[in-house]
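Scroll down for the structure; my scribbles are underneath it.
A single protein chain has been omitted from the complex, and every remaining protein chain is retained in its original position.
On to chain A.
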Amino acid sequence: MKGTKALIDGVQQLKAVEEQFQTVQILNEEGEVVNPDLMPDLTDEQLKELMSRMVYTRVLDQRSISLNRQGRLGFYAPTAGQEASQLASHYALEKEDFILPGYRDVPQMIWHGVPLWQAFLWSRGHFQGGQMPEGVNVFPPQIIIGAQYIQCAGVALGMKKRGVKAVAITYTGDGGASQGDVYEGMNFAGAYQAPAIFVVQNNRFAISTPVEKQSAAKTIAQKAVAAGIPGIQVDGMDPLAVYAATRTARERAINGEGPTLIETLTFRYGPHTMAGDDPTRYRTKDLENEWEKKDPIVRFRKFLEAKGIWNEEEENKVIEQAKEEIKEGIKIADGAPKQQVTDLMNIMFEKMPFNLAEQFEIYKEKESK
């Protein structure tokens, strides 16, 4: 240590950084408001609408798992447990905002205007599942973890250049936060002060890998520091905290103050996907019980019931409506025409190059037989 008067205390610096990222909570597990100062300005009708969407989405998850088991759906990434994280963040958006979802973020797409039958076709692997309706600002779910983040920076920069008062929002998971594209996306949006909201839904596991093995960082929210942008960690099982954080990030963004990273602490009750993942191999029963007590629907129900604006009858109505609409959605999906190779060729380019045009004729002939 010759020539150095004192050790440079990097450890102290790290601790000081970590202390900046405390979990924001508004509703506790009992549905009690623990942070009234942050209470978002939502009417009773809006609170009920948010609850309805969460209940509906829980039913959608249960039905999707069951339809997947019957072979009536294909790829499916369960969402139960993440309703506050997914739907309260979405509820803070406006129609003109653009969503770049990850593969687990189908619920946000649906509530932004993608019909159920298209979500089901996407699950089955049909090109019509990606043909988002005109005016619905949603990109098809991203399978390459992290790609949605760099693309989000681009969409947000486009909005800034156009001068529109809207934001681009994207979602990844705790594992995704280890990707280079996630850092690049946040850093680009920061450098351009683009109106982007980056959400990391930290459900503690990337398939079987616990978040502790992703990084030594105590929070994911603090990764915002590397991009020089604000980072917020919220209780992702608390719909009001997620809504408040997203709404705040949106306000900042449309006022030209740049992007925000929001980490939601959440949990998926089901497996990673329905393709054979078994969470009992890597999660203890105790951990699952602990998170089940935090169920966002349970605490929001208690909160609304205490306000006298929600009851079992209302909830059952939503459940029945969801089941009906899901049944109808599956029926429409069943009616979609089978895909032909010529269909796939038709959506490759605006104008078919020579090789495709030649192959098109061959398949047209085959398909006519």
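In the analysis below, contacts are C-beta pairs under 8 Å (C-beta built on N, C-alpha and C of every residue); 3 or more make two chains touch, one makes a residue touch a chain; residues count from 1.
Just so we're on the same page, contacts and distances are computed from a predicted model.
Participant: Which listed name, "Na+/H+ antiporter subunit G", "Pyruvate dehydrogenase E1 component subunit beta", "Phenylacetate-CoA oxygenase subunit PaaB" or "1,2-phenylacetyl-CoA epoxidase subunit B", is the one UniProt assigns to the chain that has been left out?
Facilitator: Spelling it out: the chain absent from the display is recorded in UniProt as "Pyruvate dehydrogenase E1 component subunit beta".
Participant: Of the listed residues A:62, A:131 or A:209, which contacts the missing chain in the full complex?
Facilitator: From the options A:62, A:131 or A:209, the contact with the absent chain belongs to A:131.
Participant: Given that one chain is not shown, which residue among A:152, A:169 or A:274 touches it?
Facilitator: The single option touching the absent chain is A:152.
Participant: May I ask which residue of A:168, A:274 or A:297 touches the chain that does not appear here?
Facilitator: A:168
Participant: Can you list where chain A touches the absent chain?
Facilitator: Against the left-out chain, chain A lists 98, 127-128, 130-132, 134, 139-140, 144, 147, 149-159, 161-162, 168, 180-181, 184-185, 187-188, 191, 344, 346-350, 353-356.
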